[in-house]
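With one protein chain withheld, the remaining protein chains of the complex are depicted in position.
Chain IDs A and B follow the sequence of writing; residue 1 opens each chain.
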Amino acid sequence: MDILNAIVLLFNFIIIPALSYGSQLALGALGVTLIYGVLRFSNFAHGETMAFGAMVTILVTWLFQSWGLHLGPLPTALIALPFGILAAVAVVLATDKMVYRYYRRKKSPGIIFLIASIGVMFIMNGMIRVIIGPDDQNFADGERFIFTAGQFREWSGLSEPLVLRSTQAITIILAIVICAALFWFLNRTRSGKAMRAYSDNEDLALLSGIDPDRVVMIAWILAGALATVAGVLYGLDKSFKPFVYMQLLLPIFASAILGGVGNPLGAIAGGYIIAFSEVAITFAYRKFFGYLLPDSMAPDGLVQLLSTDYKFAVSFIILVLVLLIKPTGIFAGKTL
Amino acid sequence: MSFLIGENMTGGYGGADILNNCTIGVEKGEIAVIVGPNGAGKSTAMKAIFGMLNLREGRVVMDGEEITSLTPQARVHKGMGFVPQNHNVFTSMTVQENLEMGAFIREDDFIPTMEQVFELFPILREKRNQPAGELSGGQRQQVAVGRALMTRPKVLMLDEPTAGVSPIVMDELFDRIIDVAKTGIAILMVEQNAKQALNIADKGYVLVQGENRFTDTGAALMANPEVRKSFLGG
Partner (left out) sequence: MTGTRAPILFAIIFGLLLLVGFAQSWSLALAIFNLCLISAVMALGLNIQWGYAGLFNVGVMGFAALGGMTAVLVSYPPVAEAWAAGGSGILVSLILSLLTVAALVFAYRKMPKGNLRRVVMAAILVVAYLVVRYVYDPAVNAIESTNPAATGFLGGMGLPIIFSWLLGGVVAAGVAWLIGKISLGLRSDYLAIATLGISEIIIAMLKNEDWLTRGVKNVVGLPRPVPYEVNLQQAAWFNEWANTLGVSVVEFSSVFVKLCYAGLFAAVLLIVLWLSETALRSPWGRMMRAIRDNEVAANAMGKNVTARHLQIFVLGSAVIGIAGAMLTTLDGQFTPGSYQPLRFTFLVWVMVIVGGSGNNWGAILGGFLIWFFWVEAEPIGVWFMQTVTAGLPDGNAFKDHMLDSASHLRHIVVGLILLLTLRFAPRGLIPEVKR
């Protein structure tokens, strides 16, 4: 029996990675849910928005690095992030003006918006490939670890190592700060409340004198900013590869729907639920049981419920289960 | 000429006209009620006054100013408050936030107005931090009326405010509406519960097929045997 080592193992391979992955999903899902709440469609171009914002951030990071500009132990990307956000916001506002606004005036059904977003997805995907190419890009710099395996072993005296990478810590902290700021905006400011009102009941919001164009604009700005932060954090944590962001679309949508689409709190909860399930179900528990059980009972196999190659299946199965049991998602959806 | 009047209104939602030369008016501090059988164009008449459908003929005048071509939003700025029949509160927002949204167009301090609304509807003060969607039907209607009052309108228009609430709640709501009228606001409402509504009405309009059939004070209409027989169930 070695409970402490078992707990450290769980922290190292499940809790910390899932927290940071969950934060990335939550930020992505928030953007999807905001757009759904206000514009009433599932934005298939959201993954590309994340990739686009991350790409601009990377380009600016490289520029800063070439100037010798650094943030000390923190990654340079953090000072480049605002530029990425500005670029992504500019692009989503431009697409709204050129593409979506027309259908809004025409009061087209949501499915038309969705199809239009597929067109936008193609164009943004092409732009990203032309500008930065389809390959892996690494742009993380600064201190790699908050503490390393060796430091932890020395400090704790346990045999099981624990590693906290700076990108994981930054991801979690930034996600908390941003979510807090978003909720403050939605619940405490006039514009935020107007946005919730519009999402709740469009006609009544119009009667109350809320300007729909302004609400839509704010929604896009928030979605663009959230997408960029999510994209950059994911890129810092793993690596930047344009193709990956399209694959992220599935767990992100799953998170948003799971929590109740249009509900920001649900999007956050959904993000962490999906991330924890993915990591926990594809984790091989052999060593974990090795610590807890006497040697004679230690398992021979990997004790893995599902191979990591099927992690997408996890988000999907949870999604289908929730939709079958409670179609509105865990928290009732459809409004901000 | 009335404070607010829709004169000789003719029009519909494209296709056939629903309103035919219909005239509805209301004075400050008065309650005017539109009654009539199903499909008589009661709600349509009110929506026409509020600018939610285009009139082919006729005009709408408020306080001596012609507002026929204004959008509903612009009419809210001019001092009209409108309470739709359905979906008339922000269900996911608290009672207080609903009232704040009602005051969205106001630049000045709206806290005193909110106080007045709370005095008028004490239950709302109690439930100010509850989501409006969790309230009972009657309480929701109070939120809806309160939201419309937040702009300090000169005219308040109510589309079947008592639809789907119990008789006790209905009486309570009518009492509140009388209180609102006493503050000097003109009230125009469409009602299914014709008897009870005409009881509190200063002026009643009986519409049939988009035309004025009877127009008189509420009491006179209640006393009119023909109206009683045809529209009030004897």
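Here is the rule we use: a contact is a pair of C-beta atoms (placed from the backbone, for glycine too) under 8 Å apart; a residue touches a chain by one contact, two chains touch by 3 or more.
Note that this is a predicted model, so its numbers are computed, not measured.
**Q** Checking the contacts here: which visible chains does the omitted one touch?
**A** A
**Q** Can you work out which residue in A:L63, A:I111 or A:A180 touches the chain that's missing from view?
**A** A:I111
**Q** Which residue among A:N5, A:Q24 or A:S42 touches the omitted chain?
**A** A:S42
**Q** Tell me, which residues in chain A touch the chain that this view leaves out?
**A** Residues 41-42, 99, 102, 110-112, 114-116, 118-127, 129-131, 133-134, 243, 246-247, 249-250, 253-254, 257, 301, 307, 309-310, 312-313, 315-316, 319-320, 323-324, 327 of chain A touch the chain absent from view.
Quick note on the criterion: only the chains that are shown with their structure count from here on.
**Q** Roughly how many whole angstrom separate the Cα centroids of chain A and chain B?
**A** 46
**Q** Using the touch definition from the top, list the residues of chain A that touch chain B in their complex.
**A** Its residues touching chain B are 190, 193-194, 196-197, 200-201, 203-210, 335-336.
**Q** Would you mind writing out the residues of chain B in touch with chain A in their complex?
**A** Touching chain A: residues 72-73, 76-77, 82, 84, 87-93, 97, 100-102, 104-105, 147, 151 of chain B.
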